[in-house]
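Below is one structure, written out as structure tokens; the observations come after it.
Omission of a single protein chain aside, the complex is shown with its protein chains in their original locations.
Here the chain labels run A and B in written order, and each chain numbers its own residues starting at 1.
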Amino acid sequence: MNAKENNINANIPQELFVPVQVDQSERERISRPSLTAWQDGWLRLKQNKAAVVSLFIIIVIVAMALLAPIFSPYDFAQTDYSAIYQGPSAAHLFGTDGFGRDQFTRIWYGTRISLLIGFVAACLDLFVGVTYGAVSALLGGKVDAIMQRIIEVLVGIPHLIIVILLMMVLPAGVGTIIVALAITGWVNMARLVRARILQLKGQEFVMAAQVLGTSQKNIILRHLIPNTVGVIVINAMFTIPSAIFTEAFLSFIGIGLSEPKASLGVLINNGYAVLQNSPYLLICPAIVIILIMVCFSILGDGLRDALDPRMSK
Amino acid sequence: MDDILNVKDLHVEIKTHHGIVKAVRGVSFHLAPKETLAIVGESGCGKSISVKATMRLLPSNGRISRGSVQLEGRELISLSEREMLKIRGSDIAMIFQDPMTSLNPTMTVGKQIVEMLKAHRKDMSAADMKKRAVELLELVGISNPEMRYKQYPHELSGGMRQRVVIAIALACDPKVLIADEPTTALDVTIQAQILDLMKELQNKIDTSIIIITHNLGVVANIAKRVCVMYGGQVVETGNVADIFYRPQHPYTKGLLSAVPKLHEKTDKLHTILGTPPDLMNPPQGCPFAARCSHTMKVCQQYQPPFTQFEEGHTSACWLHDPRCHLEEGNSHE
Partner (left out) sequence: MSEQKVLVSVQHLKKYFPVGKKQTLKAVDDVTFDIYKGETLGLVGESGCGKSTLGRTIIGLYPPTDGHVVFDGQVMDGKQSAAVHKEFTRRVQMVFQDPYASLNPRMKVMDIVAEGIDNHGLAKSRKERDQMVIDLLNTVGLQQEHANRFPHEFSGGQRQRVGIARALALNPDFIIADEPISALDVSIQAQVINLFQDLQKERGLTYLFIAHDLSMIKHISDRVGVMYLGSLVELTTSDEIFDHPLHPYTQAMFSAIPLADPELENNRKRIMLHGSIPSPVNLGPGCRFAGRCPYATDRCRTESPAFKEVAPGHFVACHQVN
């Protein structure tokens, strides 16, 4: 059939036709390297070019937000009436605004505030949502039913109405915005965590733990929570950009942060007013916010694919 | 060209984030008209991937790296996706393991058969299609086909659904029917019904069948010829009697003795030690070398060639090589 192959086979030396002992441990050997679920997830994430690029951009933006205002020669609130509405130049990379404030410093300062709002809101969501969802799923029965009805009512009321009402009642400031966002944001997290825990409760490894006499506390800490982390991380990745966007929206309609404080929303609002003469005042903060939104979403998607807790394979 | 399907030296690679899995490594088999070929092997041995590659239904991370698939002499590997669409369903049809996921839950059973006809039999009138769909339901042993025609999959039992899946597969009189573990999800009593149905249908309409299974009982029940696969390769092929009564390859022998016999009392089951090879780093020599009880040095270094025994019965093992017996002449038992 295959002459070349036959030739090779004919040339195999006779000495090789002797039995060998196969080591028993060799038979059970696992050739793949040992990886934790997180390492495995990271390997998967690395395959996703868009997610890696997004992660990189997010790191750069966070670094700039943290460092740029410190190293910048200007203060974000420092006015200079000799240099108003200057276009981008070597002295002012992104130009200056109507008060002569350095736009470069203000953008990164604003990014810092926006990111802070995003992260803190996500953390609060996480805290409230995970607790609520976990309690609801673990207690089950009537408690679960009542807790779920409460969530349904909350979902029924439009987010923005609650947020806007709160903003009007409470004093303006970063804290107020975070509280307003957290009050409405946790619902989604609570639902996801509840669904995941309910699903896990039916899994055989949780039954095995029960059979082994594991306490309820340890079942939650060692079996349920670790397997819910993936869902939590992924959802948090989507919460951050949505919190940032909501803040920007509130600032844009004028009920967010007030001068001289700056967030990306405030900057966009200010830039919008002078769009015709100084478009760079709008364009630069808009680009930053778009990058943040898009990158977090892509990263969130990438994480979902990478951490999706499919247990097989 | 008397074979209806001829697969030669098929290689399939699946890309995963850990690396490339060489899932199928030089698989060849052929299928004569009206024949039933069973492909047996453990999960991960490449049996399912091989037939999916034959139908060009690989997942997006898989690709055929080498080989040829000829349907009645026509090469399928080089066809465009569009041309493949015409062939799938009409010339080759496939039945999957889980009847629930292969049926569309939002469409009546009858409509799903009609959809299949619409895709491949454009000349048929709507009334003819409906008539044909009812005939097909009757053919696969569904009582009261007119009523069932209007029902949704969830209204049917598991065995009934698998019958519907078979009816859909047979809608366009395929020349080849590929059944991937068609009875694994079913209970024994229902499994017996479906196997009987498949045999009966083959007599009625001249289709060739490839059945993939890991259940040797199913093989003995339905197959004419058997292909035993291990580690992405075919290790032994032969007709049913050859494989069950005169197995040559140590893996086939091991597999047969690992199944308890209902009629005999055995104290201890024969086992094959160890686990199948990881096809990410396939062994250089015989894939079974690490688990075989007769491993020789040559097995670990060179892939064994096929040796022919009876007509159409071949086995790939170095034990069949004359040099092997020269050396010792007494031991193997």
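Going forward, a contact is a pair of C-beta atoms (placed from the backbone, for glycine too) under 8 Å apart; a residue touches a chain by one contact, two chains touch by 3 or more.
All values reported here derive from a predicted model rather than from experimental measurement.
Peer 1: So which of B:102, B:193 or B:233 would be touching the chain we can't see?
Peer 2: Only one of B:102, B:193 or B:233 touches the chain omitted from view, namely B:193.
Peer 1: One chain is left out of this view; which of A:14, A:89, A:215 or A:258 touches it in the full complex?
Peer 2: Per the contact definition at the top, the residue touching the missing chain is A:215.
Peer 1: Who touches the missing chain here, B:118, B:214 or B:323?
Peer 2: In the full complex, the listed residue that touches the missing chain is B:214.
Peer 1: Please give every residue of chain A in contact with the chain that is not shown.
Peer 2: So the residues of chain A touching the unseen chain are 25, 28, 30, 32, 34-37, 40, 203-205, 207-215, 218, 222-223, 226-227, 309, 311-313.
Peer 1: For chain B, which positions touch the chain that isn't shown here?
Peer 2: Considering the whole complex, chain B reaches the absent chain at 42-43, 157-160, 187-193, 195-196, 214-221, 240-241, 244, 254-256, 258-263, 266, 268-273, 275-276.
Please note the rule applied: only the chains that are shown with their structure count from here on.
Peer 1: What whole-Å value do you get for the distance between chain A and chain B if each is reduced to the mean of its CA atoms?
Peer 2: Comparing mean C-alpha positions, chain B is 45 Å from chain A.
Peer 1: Inside the complex, what are the residues of chain A that reach chain B?
Peer 2: 5-6, 8-9, 12, 14-20, 22, 24, 26-28, 30-32, 43-44, 46-47
Peer 1: For a test of understanding, state which residues of chain B touch chain A in their complex under the given definition.
Peer 2: Against chain A, the touching part of chain B is residues 17-18, 273-275, 278, 280-281, 289-292, 294-298, 300-302, 305, 318, 321, 323-324, 326-328, 331.
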